[in-house]
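Excluded from the complex is one protein chain; the other protein chains are retained at their positions.
Just so it is clear, A, B, C and D label the chains in written order, and each chain counts residues from 1 on its own.
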Amino acid sequence: MPILEIDHLQKSYGDTHILHDINVSIDEGDFLVLVGPSGCGKSTLLNCIAGLEPITGGTIRIGGRDVTGVSPKDRDIAMVFQSYALYPTMSVARNITFGMQVRGVDKATQAAKLAEVARQLQIEPLLNRKPGQLSGGQRQRVAMGRALVRDPRLFLFDEPLSNLDAKLRVSMRTEIKKLHQDLNASIVYVTHDQIEAMTLATRIVVMKGGVIQQIGTPAEIYNRPANMFVADFMGSPAMNLIPARARTEDGATRIEIDRDSGGPLVITDPVARQLPAEIVLGVRPEDIHEATGQAHLPGHAPEAGGEVLIDVVEPAGADTFAVTHLGGTPVTARLRAESAVRPKQMFPLAFDLSKVSYFSPQDGLRLN
Amino acid sequence: MPILEIDHLQKSYGDTHILHDINVSIDEGDFLVLVGPSGCGKSTLLNCIAGLEPITGGTIRIGGRDVTGVSPKDRDIAMVFQSYALYPTMSVARNITFGMQVRGVDKATQAAKLAEVARQLQIEPLLNRKPGQLSGGQRQRVAMGRALVRDPRLFLFDEPLSNLDAKLRVSMRTEIKKLHQDLNASIVYVTHDQIEAMTLATRIVVMKGGVIQQIGTPAEIYNRPANMFVADFMGSPAMNLIPARARTEDGATRIEIDRDSGGPLVITDPVARQLPAEIVLGVRPEDIHEATGQAHLPGHAPEAGGEVLIDVVEPAGADTFAVTHLGGTPVTARLRAESAVRPKQMFPLAFDLSKVSYFSPQDGLRLN
Amino acid sequence: MEWLERNVPKLVLAPSFVAILVFVYGFIGWTAWVSLTKSKLMPRYEIDGFGQYGRLVASPRWDVAMDNLFIFGALFIVISMVVGLMLAIFLDQQIRSEGVLRTIYLYPMALSLIVTGTSWKWILNPGLGIQEMVRGWGFESFTFDWLIRPEMAIYTVVIAAVWQASGFVMALFLAGLRSVDTEIIRAAQVDGIPTHRIYTAIIIPTMAPIFLSAFIVLAHLAIKAFDLVIALTNGGPGYATDLPATYMYAMAFSRGDLGQAAASAMIMMMVIFAIVVPYLYSELRPRRDH
Amino acid sequence: EPSAEVLHWWTSGGEAKSVAVLQDQFKAEGGTWTDMPVAGGGGDAAMTALRARVLAGNAPAAVQLKGPAIQEWYEETGLADIGDVAGENGWAEVLPPQLAEHMKCEDQWCAAPVNVHRINWIWGNKQILDANGIAMPTSWDEFNAAAEKLKAAGITPLAHGGQNWQDATVFETLVLGLGGPDFYRAALIDLNPEALTSDTMKQVFDQLRTLRGYVDDNFSGRDWNLATAMVMNGEAAFQIMGDWAKGEFLAAGKVPGTDFVCWPAPGDGYLYNVDSFAFFEVEGEDKQQGQKLLAKLIMGPEFQKVFNLNKGSIPARTDVALDEFDDCAKQSNADMNADAGDGSLLPSYAHGMALRGAQAGAVTDVVTNFFNSDMSSDDAVQQLADAVAATM
Partner (left out) sequence: MLRWGLYGILILFALFYLMPLFVMLTTSLKSLEEIRTGSLLALPRAITFQPWLEAWSSACAGTQCEGLRPFFWNSVLMAVPAVAISTVIGAINGYVFAQWRFRGANLFFAAILFGCFIPFQVVLMPMARMLGLMGLAGTIPGLIFVHVIYGIGFTTLFFRNYYVTIPQELVRAARVDGAGFFRIFFAIFLPLSLPIITVSVIWQFTQIWNDFLFGVSFSGAGSQPVTVALNNIVNSTTGVKAYNVDMAAAIIAALPTLFVYVVAGKYFIRGLTAGSVKG
């Protein structure tokens, strides 16, 4: 049974329509990530689910029950906020138990739950501190603790990691993932960081301007983006979107890309596709390799590419990024750290055509 | 000739010593990145270079000239700040020309420079807006523009990207890199994001608590960290630092690592090394592979590893991270996206021993 | 030139520094000096010891003034805070005509009691004001005659003072309420905390710095309360509503007893010092701005 | 060209008109008059301003000052000598010697008197007194008896305003009325501790307590003119107040003898309050000229007449014809001349004629506290003696 069903949800502030016809449904144990650029309505949607904002149209069902008009505390949810929203004057322990206390849970149960959650999150030594004396990561844990003691049917997270520094973000991400696996909890999670979305989600909802762009598993979203917005948004560095010309010839598809020097780059997709003349070729940086003149891995399509002029080289530890200029835009390739690529020099690159996407330049929709 | 030389620099606020005996020197065209955790004194060092903070001891030379006591405006520097520090009541154009106006540059030159920089940074349409009407990325460009019009000998950047979201950060990073290559400018750049440091720098200074930990090229720092702090700090996910026991046997080094199940994992480094009995083994996630029973790449050391229990699996687009538990700490491996690794199952992992670091658990210094 | 550039901030502050040194601390010093003399109508400068303080301590009127300061101060501060906080919380509930009400609550701060004193005197006067009016409605036994009862008169001063200052306190608290992170309130709502508990357990405790600011402003008004007493009771009945400020003024200007006035001023200043210095300390204690 | 800046607190209609007369005369003589009125607190605010002006070295030429304060200021800062004017105009001959003493600082003339107020008056509502068959009392016992009678008839016997100077006015009237002139002098001029703690003083406080019983509940903070209005409107029968109260009656069109009666308070003696202008030392010929001109005009018979007609008091000069004055004024004048001879013409302490400010204040504190609490008379005399001792 789906734990959360959202049907034709609408939300406006006065005349401003923030959310348009949202339909989402998730099953028990799912980890749904809402992702999208700032201001696209992610928080608003989450707040609607929590009951913190009244909805303008449609229905929300949690565990099969229509919760329209039900107050947040009766929706059997718990929520973790971006700023953690810890009660600043209460100790960590009270922050966690305060809700129980108000609900009249008896002392012994409170203490037991607190102890359990504190152990789980490894915050035992912090219980007597005030939030002001905690680091960002510790605050984050306490906020999670406050949510965990509720044992809710549904967890809601609103960008819980965005206030942490890069390092901490990675390790907290792992912890949340672990928690999800351990508790088998149902989670709706908001972020604008697509890496977070990819690593955490079992299902991803990509939003833009209050409209859902694509719903799917991380792999679906990453490998088969529904449109150019999703393609560009998911993945870092972003998918290269290269304007190109296509024509079908000899049962294969020929793709022509403008190049700064030495005439257009022509590559051949062995599959005959129904493509318009003008297309946008989407290819992820890791699907552009140093050309070796042979198939990169057995069973894959043959290499297709050529020599290009490298603008910038950015070594980044495990990888090296090389930026060139094709079809009028910068194109990034993710190469091995050992690669001999140098800036301002020609270098042979090849596209893994089994993984490219084709988009229509008019409406941005996927063509293959 | 070095463009910037810092000799025995000291800086205290009253009795608090912030910087201890800093010695750095960079050549014209270098891109020096100061990296380190929050509060380690990076901004303070940068401010000392800029002349915004008086120094307590030592000397700073810019372009060979001792600048002690010289006011910031006469040091021939330009600076970009973390919060961009745009003048909120002035238009973008005035923000950029304000400094020239103060220095009494004539109107025509001002206009010419403004136009040039605006074109370079693609901010022509924004020139009449106020900073409040700009997005983060646009502000960042304006701040850069303000620095560029100065044509200084030395650019100083204080975490110029830390206020941007992940996506924008990546693309701005590339732009800065490109700018550096195009202008052949000398840059001192502060960040606490090690990826930024790795991708941008020609030289990196890793600081901690006001003391320099290591100076070197990105590759040196990444591959041969001088101590555990540097090892842990640089790279994301961080280098795994696994407590282990070492002994030399048969002209090779045997490393024993505790494992949760099935007794210790024993691996063999074919080189006989002078190691103490207790060591910390440092290995980067990308140097842990799925074991195939054969050397991973020709010319590399043989694989060494075994079966381990996987705790968490995080697919992340191009890669999949698998987390296990060894020597009492979580250990992350960076596997291919196609990997068949599953949580809660045993999985064979192997270390690339040609790339590991050994550290002393006492003082954290590198042993090999 | 370099030197000038580096020291501009200090030079800019110098006039203020000199002014404060002379016109505040110099004058406090002068007062301290005069309090040790037998100055009468005009200041004299021959030191005479602590006689003035002895007289002050022995004076029953000063006793009354100090007692009144503590009664008045405590009640005024507590009631103003309670009323101000209550109004701020009520106004924070998306009230329709908030702007108008806020202005009404705030305007007394704009008026001095020189202006409104007479009006208050009438309102509180049993023969003219509220008592008379309520009796006029038929409640013959209604009594509200605090103004003329020596043991109650100080409370009428409290009423007028609360009238004047509570709106300002309301403004402070309203500003504070508005700056509380809305996510905290939402978190509490999800946590199932009822609205009144959200206020009592979460929001109000986070406003501690505002309580401190309000306390200081009110304490400062209480200690300086002068117009208020002069306009409302002129210290009466008898000297039942004397405060240190009015005592000091009477001594200095109607009695021609400057030494005595200076001594009382020094005591007042010590009370202020005891209240303000901890505040200044907490305000200026080094802390990390983020 | 003579000029003078005049600091005073005569701002109400009648007073202001009176001062305006002086101003007109001054201008007619070619002088420039700068008016500096500061009302409030019975002159407290004006004294505050005066002190500030003196400290600033910028004293006004003429200041409304009276009683020992003149000599106090003289001791502190010195005052201008206007002996020339006094000599030329023969002040010594036309002023009662006792009043003249107040105008002198170490034998030199330094102030000019404007008027004489009598303090110890009782004012009564004629209709009420007649209706209840009460004659003006000649002793305090009679007064008490009359008051009881009025009280029984549902009339407030005594109209009073609870301000400390009004309390003090009643008090000093009682001291004189019950103790007689010698006692008054011992107690409130010489501040003799024995007199202050004597049984007579206790009697005074007892009577004060009795009077307190004749006052309505609502008296606190009431202005004196509102109390006068109570008598006028028949809400109360008596008021003990100086003769400025007459101005209120007259302004309301009441006629002495038919609508209201003025009666010296029971007992012997005459308490006076003399308003005067003191002259501070000023720089500049024009200002000194102005001072002299002002002094001359203030003591001029014409001004003395007009001013006092307006204000309800009597001229300080004895040679002003009183034809245009009312009966109360005439009686006041007669009594003054009579009492001047036998030593029962006495300065009012309540109005700052008898004591220095600090001492007068100390006495008033005790009196007003007594009046507004239920302190016993024994405690009161003790406190009185202590308070006075503290200011010595």
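General observations
The rule is short, and it goes like this: contacts are C-beta pairs under 8 Å (C-beta built on N, C-alpha and C of every residue); 3 or more make two chains touch, one makes a residue touch a chain.
The structure displayed is predicted, hence computed values, not measured ones.
Contacts of the undisplayed chain with visible chains (whole complex): B, C, D. If you put the hidden chain back, the residue from B:G99, B:P243, B:P264 or B:P348 that touches it is B:G99.
The omitted chain makes contact with just one of the residues D:V94, D:I189 or D:A251: D:A251.
Those residues of chain D that touch the chain absent from the view are 5, 8-16, 19-20, 23, 33-42, 45, 48-49, 51-58, 223, 225, 244, 247-248, 251, 311. Residues of chain C that touch the chain left out of the display are 5, 8-10, 12-13, 15-17, 19-20, 22-28, 30-31, 43, 83, 87, 90-91, 93, 95, 99, 101-112, 114-116, 118-120, 122-123, 128-129, 132-133, 136, 163, 167, 171-172, 174-176, 178-180, 206-207, 209-210, 213, 220, 223-224, 226-227, 245, 248-249, 252, 258, 261, 265, 268-269, 272-273, 276-277, 280, 283-284, 286, 289.
Seen across the whole complex, the unshown chain contacts chain B at 47, 50, 52, 71-73, 77-79, 81-83, 85-90, 98-99, 102-103, 146, 158.
What we mean here is this: only the chains that are shown with their structure count from here on.
Spacing of chain C relative to chain D, judged by their CA centroids, is 37 angstrom. Chain B and chain D have Cα centroids lying 91 Å from one another. Here the spacing of chain A and chain B, counted between their Cα centres, is 25 Å.
Taken residue by residue, chain C touches two or more other chains at no position, since every residue touches fewer. Remark: the chains found to touch one another pair up as A-B, A-C, B-C, C-D. Within the complex formed with chain C, the chain D residues making contact are 41-44, 47-48, 51, 54-55, 69, 72-73, 75-77, 162-164, 167, 217-221, 356-358, 360-361, 365, 368-373, 383, 386-387, 390-391.
Looking at the complex, you find that chain C touches chain D at residues 40-42, 55, 58-61, 121, 125-127, 145, 147-150, 153, 230, 233-240, 249-257, 260. Here chain B touches chain C in the complex through residues 69, 71, going by the rule given at the top.
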